[in-house]
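Please read through the structure below; I'll follow up with questions.
The excerpt is restricted to a subset of chains, each kept in its original location.
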Amino acid sequence: MTPEQILAHRYRQVRERSERLCLPLAPEDHVPQPLPEVSPPKWHLAHTAWFFETMVLAHHAEGYRPFDKRYAYLFNSYYESLGERALRAHRGHFSRPTVAEVLAYRAHVDAAMLQLLGHALPPALADLVDLGLHHEQQHQELLLTDLKVILGQNPLAPAYDPTHLSGVDLIAEHDGICPPLDEWITQHAGTYEVGHGGPGFAFDNESPRHAVLLQPVQLRAALVTNDEYRAFMDDGGYERFEFWQSDGWQWVHDAQARSPMYWRRSGEHGGRWVHYTLAGEQPVQGQAPVTHVNAYEAHAFCAWAGWRLPTEFEWETLAPRLNTGRRWEWTGSAYLPYPGFTPHAGNVGEYNGKFMINQMVLRGASFATPPGHARPTYRNFFLPAQRWQYTGIRPARPA
Amino acid sequence: MTPEQILAHRYRQVRERSERLCLPLAPEDHVPQPLPEVSPPKWHLAHTAWFFETMVLAHHAEGYRPFDKRYAYLFNSYYESLGERALRAHRGHFSRPTVAEVLAYRAHVDAAMLQLLGHALPPALADLVDLGLHHEQQHQELLLTDLKVILGQNPLAPAYDPTHLSGVDLIAEHDGICPPLDEWITQHAGTYEVGHGGPGFAFDNESPRHAVLLQPVQLRAALVTNDEYRAFMDDGGYERFEFWQSDGWQWVHDAQARSPMYWRRSGEHGGRWVHYTLAGEQPVQGQAPVTHVNAYEAHAFCAWAGWRLPTEFEWETLAPRLNTGRRWEWTGSAYLPYPGFTPHAGNVGEYNGKFMINQMVLRGASFATPPGHARPTYRNFFLPAQRWQYTGIRPARPA
């Protein structure tokens, strides 16, 4: 196969997966936005088409006619260079285009893209298409986490995919097998190389590869489990300020937080803990890794346990020896540019760099991350208070 | 026909009309809530079923089993006596139950209701069913005005019913025939009886019938037209504080208001005025009555024109001689209880009385009011700043 054929094959696979994720949904499920940071599934489907239309087809596909010029306004996420856009918090206000119309939009874009991919492409353009596919994979993960909010805050708490249409392994969301809790992996002091330096794809924020100095450290093989987190809760974790950062303690108060997101006690008189999962409400499994905690909770738990969060470089250099891929693991590192960082050229230069303030780095991946999407150098980032992603806690301690 | 047969017939008619109003909609259109005071169409369909289930069937239909007990939480509007309910501002967060499930809910309720109506009913129960039907008609109007917000704030500005499924006369929304603008109807000074005193249905807030003293007054036969309102705008109406009440002037500033709701200039360089209607975007017709103005705008227009708003009793006593039924007409009267007012008994006592503060009375009816629903004694009420209803302005002046 030519590189273009390979790319076209990959294009089809990635694009189909987005639509497959929506197969179990009713049209109504594609619309709401219960939190400002959550986007309706319909928006994800349309925005990922918009990316190819705007970044690729508009400039590189001769004679391409946009499906609907007004979509540029509706489905731009945050690209200032591409003009006005609908307010993020209003994404749930739009019933039109309908799901059927969005799927027609996607088909229109796919037809043009596949025609484009039928010919030899300059490398920069092929890279741009590749970026668009990685972008779509990121939205596939968000689609699932956003959908979990939509279904999970509903008092009816419906299951996402009872008839297994999506292809997502939903057992992996909440199952219970874990490495032993007393197994710690040691990193010796020294100078290590971190960041992306190889030939494959990486986002701009993973570069340049550079040396860092690490002190001796141990990371635990296992993530913090639900049982461990419950011990923190039972020990007054949410009532004892001494474990919390100042902003975290304020968050506990404002959000009236008493447990991870989605947890509630079943029954009226303080019964056992259950949590909403994409498979519906389930008992909390003690040995599964805790999830849906924010950076404040991760910090407070570690302060209680006598541990700390790893830095992103401790994590990266130890990643091959850890059990990863089940949770996005909060690190103690702020999301900042690497020394010598240069953004992508062109409009996609707004992709990562402009967010390098006020956010914390997460490493790893989750069951919701599309297969093959993440890397040990991958830098995910969220605000410290956010917890609707599949986040988790990795203990670190001095070696 | 027996009274129960008549009631059953009316029940079927009213209930079917609600569903017919939704026939032109996509499932997605039933979901959003772009303003806190707007409810999703799906919610209206379900809430009106909830009313019959909760107020009638739960107490009077032996062996009735609720369709889904959790709906009581989801679809209670504001009845404190009936327990906890979802926050009003969260109605747009719920994708489930789907439209199909809500229609099944309605069918379930209808089956039980029609069975109940198959037997002789005590008069109080028949009255309660009748109240439920008037309640449903109120929601039919809200369904249309809320839907107009949903479709009208969408940049795609879709028409509601291009293939005429709803049975609503959409021409009447924005057409242009009006009585002569210089025709004024005179009321002489004297004592007049107002309020509902007859045998037919009326809401509790229309009673008791009582005497009021009126000074000589003239009301104009015609409502304020778009042309007249545009003259106010062109004369700096929204920039000149002297016409505005203090809270109104603050509203102009906060809302950045410059025209009635839904109006915008077509083209980029200040072209002619168009407005969104349920038939899509249309040129503003100069001789049609202006609509979607709030009480502040109605007051400011009158102050500019040298007129004032009529009181609700001036309106009521003159109503038979006016051209009414096209707009809900703002009055200068606050929504307060009539002397000797007594609310409905039971849970429905929360229907009207508890809102008798902070609101202004509107009289009349609009094209969106179900046929036969309104009366000259009918008291509609909204907050002064609200303007998503089909409101209008009736000039008054001393006789």
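The letters A and B name the chains in turn, as written, and every chain counts its residues from 1.
Throughout what follows, a contact is a pair of C-beta atoms (placed from the backbone, for glycine too) under 8 Å apart; a residue touches a chain by one contact, two chains touch by 3 or more.
Model, not experiment: these values are computed from the prediction.
The total count of identical chains across the complete complex in this file is 4, with 2 shown in place.
In this section, only the chains that are shown with their structure count from here on.
Chains compared, chain A against chain B: the Cα-based superposition rotates one onto the other by 180 degrees, nearest 5. Our note on geometry: chain A versus chain B, Cα centroid distance of 44 Å, whole angstroms.
Chain A contributes residues 26-34, 42, 68, 70, 73-74, 86, 90, 92-99, 150-151, 153-156, 158 to its touches with chain B in the complex.
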